[in-house]
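Got a structure here, written out as C-alpha cells. Questions coming.
A single protein chain has been omitted from the complex, and every remaining protein chain is retained in its original position.
Just so it is clear, A, B and C label the chains in written order, and each chain counts residues from 1 on its own.
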Amino acid sequence: MVTAFDYVPAIVLLPFVSFVVALFIGKQLPKKGAYGGIAATAGSLLLSLWVLASVAGGGAHQETYWTWAEGVGSQPFTLEFGALIDPLSALMLVIVTLIATLVHVFSLGYMNDEGERDLPRYYAGLGLFTASMLGFVIADNLLMAFMFFELVGLCSFLLIGFHFREPGPPSAAKKAFLVTRFGDYFLLVGVVAVFATFGTAAFAGAESFPALAEGALDGTVDVWTPGGLDTMTWFTVVGLLVLGGVIGKSAQFPLHTWLPDAMEGPTPVSALIHAATMVAAGVYLVARMYGFYALTPTTLGIIALVGGFTALFAATMGLVKEELKQVLAYSTISQYGYMMLALGSGGYVAAVFHLTTHAFFKALLFLGAGSVIIAMHHNENMWDMGGLKNKMPVTYWTFLAGSLALAGIFPFAGFWSKDEILYEALIHAGSEPLLFAGYAMGLLAVPVTAFYTFRMVFLTFHGNARSEIARNPEPVRWNVKGPLSVLGALAVVTGGINMVPVQKVLGIEGIDYLHLWLDNHWGGIEGLSSHHYAEIDPYSSTYPFGTEVATVLAGAAISLALAVAGLLLAWKLYNVAEPVEHTDKLGGAKTLLYNNYYQDEFQVWLADRTRGVSGGADTFDQGVVDGVVNGVSSVSLFGGDRIKRIQTGVVGNYALLLTVSLTALLVVFALLGGWF
Amino acid sequence: MSLLQIEPTSWLFALSSLGPTVVLVLSALAVLAIDSLSPDARSNTRLAATAAAGTLIALGITVWYLLAGTGQPATGGAISLFSGAIVVDGMGLFFTAIFTSVAALVVVASYDYLEDDANPAAFYSLLLFATTAMSLMAVANSLATVFISLEMASLPSYALVAYLKTNRGSVEAGLKYFLIGAVSAAVFAFGISLVYAATGSLLLPDIATAIGDVTDLAGILGVGILMVAGGFLFKTASVPFHFWAPEAYEGAPAPVSAFLSSASKAAGFAVAFRVFAEAFMPALDVAVDWGLLFGILAVVTMVLGNFAAATQTNVKRMLAYSSIGHAGYALIGLAAVTAGAGANNATVMGAAMAHLLVYGFMNTGAFLFIAMIERWGVGRTFEDYAGIGRKAPMASMAMAVFMFSLAGLPLFGGFFSKYFLFLGAINAGFWWLAAVGAVTSALSLYYYSRVVKALWLEEPTGNLDALDSKPTGLYAAVIVAGVITVLLLPGFGPVIETAEAAAAAVFA
Amino acid sequence: MTDDRPGSSSRAPGIAAVALFGVLAAVILGSAGGFGDPVGFPAGESIVHTIGYALFDIGLGEIPVEGFLAAFLIIAIALDVALDSAVYLAKREDEGTIVSALTDGGRDIVDGPVSGDDSEGGDR
Partner (left out) sequence: MVPVEYYLLLSSGLFCIGLFGILTRRNALYFLMSVELMLNAANINLVAFSFYWGNLTGQTFALFAIALAAAEVAVGIGIILALYRNFGDVDVMQAATMRW
C-alpha cells in the first residue's frame, strides 16, 4: 500500500531537481527554468497536502533514510538522515511549498518580464533554497537540521547577492551569510554538546534528546555533563548555544543586522526568506525541539525577553524608514520577535499560529511591494509614490488586507495570532514575573506596528502621486496579481483556524483547530504534543482580570484598541493629499494644519516624540548594534594585523622568537613539573 | 646480556609489508634513471607519467592493505620489522594513504606547471623521495628512524621550495625554511639525546617502559620531550615553530606549497601521534603534562593562524596562514589526550587523523587552484581573482567547494571532520579547545568567503584572456580533489571508522 | 660578506641563548642527584665491532644495542636525496633560463643588476 509518507523524500527532491535542471540546462528552457520550478514546487505542494491529510487521518511517521557514520569505541556517535512527519512538520511543509510556488509564479512577472539577466542562476537558487528548507523541515534529528540550516544560509547568500554587478548586494549577501554563520557556530557547538551529552540528536521517540533530558532532570537517566556540572545548568547552556543559531537565522536582537541589508536581494527572494524559509527556520527549530527548551526556565525566560525586546525595538525602527522594503524588513524582525516571545512564554501553539499567519501576510506584503516596485520602475522610496490606489487596485486591496493582518486588526489573520501570543504571555506572567516585561514590550509594539504599517500604506497608495512614475505606473500582469489574490484571501481568513477567543467567550467547543492539531488530536507522535509541552514547561496560568473569559476579552480589547489607535494616528498624519515628514513640519506648520489647533499641536508633539524615540532606536541600531558587529570584526582584523606583525620577514627574528618561546615553555613546564 | 634478541630480517616479508614505500622509492629512482639515461630526450610527459604511476600504485597498495587489514588487529596486529625500528599498522597505512593521494594530485598538477621547465626530473624525483620519507615517518617506531626519516623528508622539501632558482621569492622561501628547519632539527636531536639520557633507549615501546623508572630525572626527560615536540611542531607548522610557513608556502611554487601544507603537515602529525601515544604516554604523570602543552599551543596556533589569515590581501599567503590554523585543529588530537582513557583518546586522535585526510584533499585542491592562477599569471590578490568564476567555472566551483569545506560548512567533507574533532574534544572534557576551534572557524569563514565572493560575485578588474588556455593536468587534479572533497561527506563513515580503529590500536 | 663588519650584527638577541642555557643548567643541576654510577662497557669487548653488528641487525657482541638496519637503509636513501637536492640547487643554469618563473611570492625590493637579470645564473 502506497502511502503519502513514501513520497516524503520527493517533496524535498522535486525542488532539488528543478535546481539541477535550471543550473545545467536552464538557458535552453522557455522562461529560463521558471516553469520547471513552478512545476516542482507545485508538485511538492500537492504531496505536502497529501501528507497533511494523512497526518490528519491519524498517521505520523518517522523513518531513517541514510546512516552517515557509525563511530567506534566506547561511545559511538551514529549520524543519520531521516524524516519526522508530525503535525508540526506537515503544517510547515504546506506553508513552505505554498509560498515557494507562489513566489515562483510571481517571479515570472518580477524577473522574466523585467528582462533580468542570469535567470537560470536565479531559478536554480530558488530551487535549492526551497529544497534545503524542506529538508530542514522534515529533519528528524538536530544534526541533519543543522546541515540543512547551513544550506539555507548558503542559498540566501547566493540569492541576496544575485545582483552581484551592483555594489550593494554582494556585501549584503556576505553580511547575511557571516552574521547568521556567527550564530551558527554556537549552534554547531550546541549540536556537538547535545551529542556529547545524550549520544543522540533525534527529535522524537523515547531515545530522543528531549526525552532523555526530561529523564535526566527526573533522575531516571544518567547523562554526561562537563566537569560534573549540574544537569539543569548544563541543559541551559546547551539550550542557549542552540539558541545562538536561532537568533542569527531568525534575525533577533543583536544578530538582526543582516536582515535589513538583505533587502538588496530580488523582492521575491525577500518574500521567500521572510515568510517561509530562512527567518522562519530559526523559530521552527525552537518549536521542533520545544520539548527540550520547555525543561529549562532560564532559557525560556531569555527567549521571551529577547523576543519581546526585538518586537518593540525593530518596530520603532520601522517608523522612520523611507523605503518600502526596509519597513517590511523591520516588521519581519519585529514579528519574529513576537513568535519568540510566544515560545518563551510557553505559548507553543500561539507561536506556530503566528508563524503560519505571518507566512501568509508577510509573503503577501512583500509580493505586493514587489508589484509596486515593478510599477515604480524599481524606485523603492515611499516619498516618491502616492496615489497608487486607483492605478493598481488588485495590489492595493490585497496589500491592504496584508497590512490589516500585520497591524493586528480584527478579524484579519494577524489579530488572532498576535492576540493569542499576548494572552499567553499575560496569563503566564503570574508564575514568572519576567514575562510581564515581555508582555509589556509586545503590547507597546502593537500601536507602533499599526502606525508604521499604515504610514507605509498611506504613503504608497493614498494621497497625490509625488513623482512622474507614480502618475503613470507600469501595469502588472496576471502572474503578479494571481499570487497576490491567493495570499490576500489567506491573510483574511487564516485566523479562522484557531479562534480560541471565540471559543472561550462563546463556549463553542472544537473550533480551535490548530490547538487540536498540534495536540495530536488527529494523530501525531508521542511526546511531541502541545499538551506534553504544557505539562513540562515551568508556567502556570493566572488570570489578572478575574476569570478566563474576562482576561481573554480584556487582552483582546487592549491590543485591538492600541492597534486601532496606531492606525488612526497614521491616518491623521499621512492619509492626506500631500503628507510630509513630520519633523519638517514645525516651521511652516500652519498651512498644513487642517484640524483644530489643540489636536494638531498634539499630533505634532506626538510625531516629534515618536520620531525622537524611533530615530533614537534607529541610531542605536545603526550606530551601536552595527557598530558592535563591525567593531568585533574590526577588532579581529586589527588583532590579526597586530598578530601578523610578528612575522617580520627577517629570519633572525624568527630564530629569536623561537628561542624565547622555547625558553618560556621550558620555564612554565619546569615550574609545573617541579624540575628545578 | 648474551646474544641479542634480534631476529634476522625476513627480507621478502619486510619489503612486501613496506610495499608503498618500496614502490615510491623505486619510482623516484626510475625518474632519475630516465633522466640520466636519455638526457637529451628529457620528456616532461614521460617523467610525469612515471611519477604519477608510482604514487598511484603506492596509493593502490596502501588502500588494499588497509582494506585487507594488514597490520591491524583483525590480522594479528601491527607488523614489527627491523628489530622493532619500523612498525606497519593501521595508522601508518592511513597516513601513507594521505601522502600518496596528495603526491598523486601534485604530480598530475605539476605536469602543466613544469611544462616549460628545463629540468623537471629533479622536481619529480625530489617529490617522490619526500613522499617516501613521509611514508617512513608514518611507520617509524624508534626515535632513530623517526629522526632520520624526518630529516630525509625535510631535505628534499628545502630544495623543492627553492626550486625556482632564479626567482627571488622562491629562494628566499627556501632559505627561511632551511634555516628554521636546521635549527628545529638541532633542537629535535638535542631533545632525543635528552630522552635517551633519561631512559637509555630509542625504541618507542622501550622508552615507555623506562619512563616508569624515571623519577629523579623527570626534569631531563621533560626538557627532552619538550624539545622533541619542537621538532614535530616545526614539521606541522605549529606555533612557535611556524615562522617558516607563511613565507615558504607563499614563495614556493604552488604545487610544492600544496604538497608541503598537506602531506608534510600530515607526516609531522603521523610521527607525533605515534611517538607521543606510544612512548610518552606514561610521561604525562611523571615528567611533563604534554597534553597541556599541546592544548596551549593548539589554542595559540588556531588563533594566530586564523587571525593573521583574516588580514591578508594575497590569496596564497592567506591560505598559508589558514594552513597554520588547521595545524591547530589537528593539534587538538594530541591535546585532548588524557592518561588512562584509551577509548576517548582514540576517538579524538582518530578524528584528527580523519581531519588531516579531508584536509589533504581540500587544501591540496586549493593550492593547486592557486597553481592554475599562477600559470595563467593573472595576479595574486583578492582583487585579481575577481570574476574568474565566469571564465573558468568548473575550477572556480571546485575552489568554492574547497573554501567552504575548509571553513567547515556542513556541505562538504570538512564539516564532518571538524565536527568529530570538536565532538571528541568535548567528550574528553576539553570543551575549551572545541570552543576556541568553533570561534576561530567562525572567523575563518570571513576570509574564505572573500575568495568565493571575488571569484563569483565581482566584476573582473583585469584582463582575463590568459584563462583561455586550459591546463589539462591542473584541471584534472583540481576537479578530482573537489569531487573527493564532496564525496567525503557521504563517504565519511568508513574514513572515521578506519581512523578511530587505527588510533585505538595505537593506544591499546 | 656582511657579518664581519663591526656593528653589522647585534649581540643583543644572544641574551635569549644565554637565558636558555640558564634554564637548562637549572634543570640539569636540579636533576643531578638522579644519576647513579655509569654502567660502562664490559672490558675486552670491541665497541666498533658491536656498532658494526648493530648497523646490520646482527645479534652478535656482548654490549646491548638496538638494531639500526632500518636507519642504515633510510640514511642511504637520505644521502642520495641530499645529493640530488644539493646538485640541483648548485647547478648553474647556463644555457637558457627557467622561463616560467611562476611563483608570486617574492617582490622585488631593489632594481639592481642582481634582481634585474634573470638569465644571470652563475657566480658574479
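Everything that follows uses one rule, which is that contacts are C-beta pairs under 8 Å (C-beta built on N, C-alpha and C of every residue); 3 or more make two chains touch, one makes a residue touch a chain.
Keep in mind it's a predicted model, so treat the numbers as computed, not measured.
Participant: Going by the touch rule at the top, give the shown chains the omitted chain contacts.
Facilitator: A, B, C
Participant: Among B:L47, B:L127, B:I220 or B:V451, single out the residue that touches the unshown chain.
Facilitator: B:I220
Participant: Considering the complete complex, identify which of B:G174, B:G389 or B:G437 is in touch with the unshown chain.
Facilitator: B:G174
Participant: Since one chain isn't shown, list which residues of chain B touch it in the complete complex.
Facilitator: Touching the missing chain: residues 143-144, 147-148, 151, 155, 158-159, 162, 165-169, 171-176, 178-179, 182-183, 185-187, 189-190, 192-194, 196-197, 200-202, 220, 246-247, 250-251, 317.
Participant: Would you write out the residues of chain A that touch the absent chain, in ascending order?
Facilitator: 644-645, 647-652, 655-656, 659
Participant: What residues on chain C make contact with the chain left out of this view?
Facilitator: On the chain C side, contact with the omitted chain comes from 1-4, 8-11, 13-14, 16-18, 20-21, 24-25, 28-29, 31-32, 35, 38-41, 47, 50-51, 54-55, 63-66, 68, 71, 75, 78-79, 81-83, 85-90, 105-109, 112, 114-115, 120-124.
Everything that follows uses one rule, which is that only the chains that are shown with their structure count from here on.
Participant: Could you give the separation in Å between the centres of chain A and chain C, each centre being the mean of its C-alpha atoms?
Facilitator: 62
Participant: Go ahead and note the Å separation of the Cα centroids belonging to chain A and chain B.
Facilitator: So the centre of chain A lies 43 Å away from the centre of chain B.
Participant: I need the residues of chain A touching at least two other chains; which ones are they?
Facilitator: 655, 662, 666, 670, 675-676
Participant: List, in ascending order, every residue of chain B touching at least 2 other chains.
Facilitator: As it turns out, chain B has residues touching two or more other chains at 218-219, 222-223, 247.
Participant: Can you check the complex and tell me which residues of chain A touch chain C?
Facilitator: Those residues of chain A that touch chain C are 652, 655-656, 659-660, 662-663, 666-667, 670, 675-676.
Participant: Within the complex, which stretch of chain B touches chain C?
Facilitator: 1-6, 8-9, 25, 32, 81-86, 113-119, 122, 125-126, 129-130, 132-133, 136, 142, 144-145, 148-149, 151-152, 155-156, 158-159, 162, 164-173, 201-203, 206, 215-220, 222-223, 247, 250-254, 314, 316, 371, 374-375, 379-380
Participant: Sort out for me which residues of chain C touch chain B in the complex.
Facilitator: 24, 27-28, 30-31, 33-35, 57-62, 64-71, 74-75, 77-78, 80-82, 84-86, 88-89, 93, 96-108, 115, 118, 121
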